[in-house]
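These notes concern the structure reproduced below.
Every protein chain but one is kept in place in this view of the complex.
Up next is subunit A:
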């Protein structure tokens, strides 16, 4: 469904990865691993279409993602390093905006907040919440979204143990329904080993 061919990424005159071929099929969970600075985030950004690779291309259903941006973005959910939460808005307003932007209906917002343990915080300004709670606001979308491809950059950062467990459960559920999940994390996933693949990026010395 989503594949990348011959990807090369160069940052600050250093080759991060070179001639990378990837193929993501429905039901796949991919963990991108590797030390700091090996290009995990760059790879995710290239896959999401936020960054242009030096070489190679990313195709969604056999079409280059630049050419089918609208469809691709409709089917894509990307969560970056920063959660994209506005501290001037309340939890509920943040969530509603995120959903509206992806043309999701906003009636079930309260229920979503329950999923991420933010029930009762609906009308609190995001500025008064912790980093973990910010991330939870961003993650709440995962329980409603119809996007098939999830690209999550360090989704477990600042999330407590119970939260991580629930999130992993949700990721598994999504993959079982035929979705694709691509994520980076430094922790080991507690999912069954047969259920996910790991791609380890190595540092290239040139």
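Just a few scattered comments:
In the analysis below, a contact is a pair of C-beta atoms (placed from the backbone, for glycine too) under 8 Å apart; a residue touches a chain by one contact, two chains touch by 3 or more; residues count from 1.
Here is the rule we use: contacts and distances are computed from a predicted model.
Hidden from the displayed complex is a chain whose UniProt protein name, among "Polar amino acid transport system permease protein", "Heme exporter protein B", "Xanthine dehydrogenase subunit D" or "ABC transmembrane type-1 domain-containing protein", is "Heme exporter protein B". Here the missing chain is touched by one residue of A:76, A:180 or A:201, and it is A:76. The chain not shown here touches subunit A at positions 48-52, 70, 73-74, 76, 78, 80-89, 93, 97-98, 100-105, 146.
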